[in-house]
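Following this message is one structure expressed as structure tokens.
Just one protein chain is left out here, and the rest sit where they should.
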Amino acid sequence: MAEFLQALAQGLLIGSTYGLLALGMGLVYGVSGVVNFSHGDFISLGMFLCLALYSAFALDPYISLVITVPLMTVIGGLVYWYLLRPMVGHQFLMVVQLTLGLSLVLQNGILMVFGGQPARTPSVVESKLLILGDVVVRVPHVIAFVVSFAMAIGLYIMLRSTDFGRSIRAVHQNAHSAALMGIDVSRVQTLTFALGIGILAIAAALLLPGTPIQPAQGLRYTVITLIVVALGGMTNFVGIMLGGLIIGLSEAYGTIYLSDTLGMLLPYGIFVLIMLFRPQGLTWSSSR
Amino acid sequence: MRQEFYKTLTSPVWLVILVLAVVLPPLLPSYYLHIVILALVYVALASAWNIVGGMAGQISLAHSLFIGTGAMLSTALLLKLGVNMWLGLVISAIISGVMGAMIAWIDFRFQLGHLSFVLITMAFAEMGTVIVEGWDFLGGASGLLLPQDKGDFLAFQFGGGIGAFWVMLVLAIVSILINVAILNAPLGYYLRTIRDNENAARAIGVNILRYKIAAMVISAMLSSVIGTAYVRYLTFADPYLLVSPIIIIEVVLFATVGGLGRAYGPAFGALLLVPLGEILRGKLGGTLPGLHYFIYGVVVIAVILMSPRGLLPLFEKWFSRMRPKAATSK
Partner (left out) sequence: MLEVDHLVTGYGGVPVLHDVSLTLNAGEIVGLLGANNAGKTTLINSLSGMYAPMSGRIRFEGHDVTAMTPKQRVEIGIIQVPEGRLVFPDMSVRENLLLGGINARARAHRPRTMDHVLELFPRLKERLGQNAGTLSGGEQQMLAIGRALMAEAKLLMLDEPSLGLSPLFVQYIFGIIDRLHAEGLSILLIEQNLNLTLRHAQRCYVLERGKVAIEGASDVVKDDPRTRRAYLGL
């Protein structure tokens, strides 16, 4: 029973951050149809920026956010404007290949700067634990959970009740009609991409304490994110957060109750089954 | 259409290639021979992938599974069960073909869009790496070491170096010729119809399932065979090299740079980029690891933005401009 609860806590905590990672991708897909295969490498970039700031100024990752979030947001905006915007209207497949190329550039750019050895970025909360009866959780995981959900709720409110949020939804629902309202569709797409990358900077810092990082990890994050987004039905906000929790839980329970290998396979297995039988994602309604 | 294929077979270019293949390798320092062999491996792989990814327009990331099966399974069968590697090659190819058929069937049965196809094949690829790394029979995370290559042909040994060169040359040529043959056969026509407009293809009564399975099986078996030959050349069956999604990403990018869907496009891309990357790695790999991948990334982004149909059409245009009187190829 203790084991069960421990896995539950672990899965939910990690899953919430997976959900946050996926929200950025889902938003971008919703407004521009771009599926970013370099998503995970941007997470890497966020983590290594924190590492660099720690090495240079001994900044705690949570404090580095003040620098990494604006920086990554700007990088995201530039990448969309100069690399992805010219591709809109081309075949979808070309965008996949372009972001795969971008993934190689980012991953190996990081490798050239930081080297390939696994590295750690310490934080003051890194080794702190929270003990609730039989369940022991790490404080960074709790912070990640709280911040992820706060971010998700903040994004939701932004989408519902600000002009920028409504522009994003308008472009998603009908880009032509949105343009007729005087919305600059390219600008909304660029800002949304920038926002998505900015969110990754936050997620990167949340995942960082206690996690060894290496440049080659990006692809795995991309895959997890894609799985979560697909589970959530690509653009469904609640569905994506739910998808994050499901993947987090299945990883946690899989590694405890099955073998290591089978545990790691479980999320992929769930993903393939859901893609086959519910390609529109987990949630029933199509609320966008 | 068939004449086109025979014309390719009887082209004088083959004689040039044959002469070069006989004369050049013994003269090359072993390092450059290694680069040539690697280039041929990727020419073969990119051409094999082109059947599904280029002609049918289905970006499959599952091909690392087929390459990995060809490499790891045939090695494991030899080392763990003493199965002759020729037989291992055949078994691996058949298993890869079956997996390919299954993926094509899933794609058809569930009417996956382009995006879902990429995602599902990527999930299969990831599952493949997890299985290989977690299953001791296939060598786990530490890989498997093949016995030394003594040049015993019956044991699938070619003596390394020049022997491996010939094997890869044959595989690369076979792979390209299969591309030429398919492009000039009804199958190629149907695959392009599926790529350009699947619904229209269905409407005019094209049996989509049959052609998709055919393309996938041919491509998967070919990739598997290349995988077996590649691992024999490398001697060390390294899962991080042979099963990792990176290998398929490289193949996809080479094919894109060269020109998707054309018979010679993917080969062209691999011939261009592999030597470039390997030389960069040789010169600067110690100080700047990853530089060659970085360059691949930059090149593919530049090519997609500036010439989305690949570099080969560009070169053909230059070539025909240099010889305005000569008849231009299509």
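All chains are identified by letter, namely A and B, in their written order; residue positions are counted from 1 within each chain.
Just so we're on the same page, a residue touches a chain if its C-beta (ideal position, glycine included) is under 8 Å from a C-beta of that chain, and two chains touch if they have at least 3 such contacts.
Not measured: the values here are computed from a predicted model.
Enquirer: Would you mind listing the shown chains in contact with the chain that isn't displayed?
Expert: A
Enquirer: Out of A:S55, A:S127 or A:N174, point to the residue that touches the absent chain in the complete complex.
Expert: Selected residue, touching the omitted chain: A:N174.
Enquirer: Contact with the hidden chain only, please: which chain A residues?
Expert: Chain A touches the missing chain through residues 163, 166-167, 169-170, 173-174, 176-184, 286-288.
As a working rule, only the chains that are shown with their structure count from here on.
Enquirer: Okay, in this complex, where on chain A does chain B touch?
Expert: Interface residues on the chain A side: 35, 83, 86-87, 90-94, 96-98, 100-109, 111-112, 115-116, 215, 219-220, 223, 226-227, 230, 259-261, 264-265, 268-269, 271-272, 275-276, 279.
Enquirer: Within the complex, which stretch of chain B touches chain A?
Expert: Residues of chain B touching chain A: 57, 59, 106, 110, 112, 114-116, 118-120, 122-124, 126-127, 130-131, 133-135, 245-246, 249, 252-253, 256, 288-291, 293-294, 296-301, 304-305, 308.
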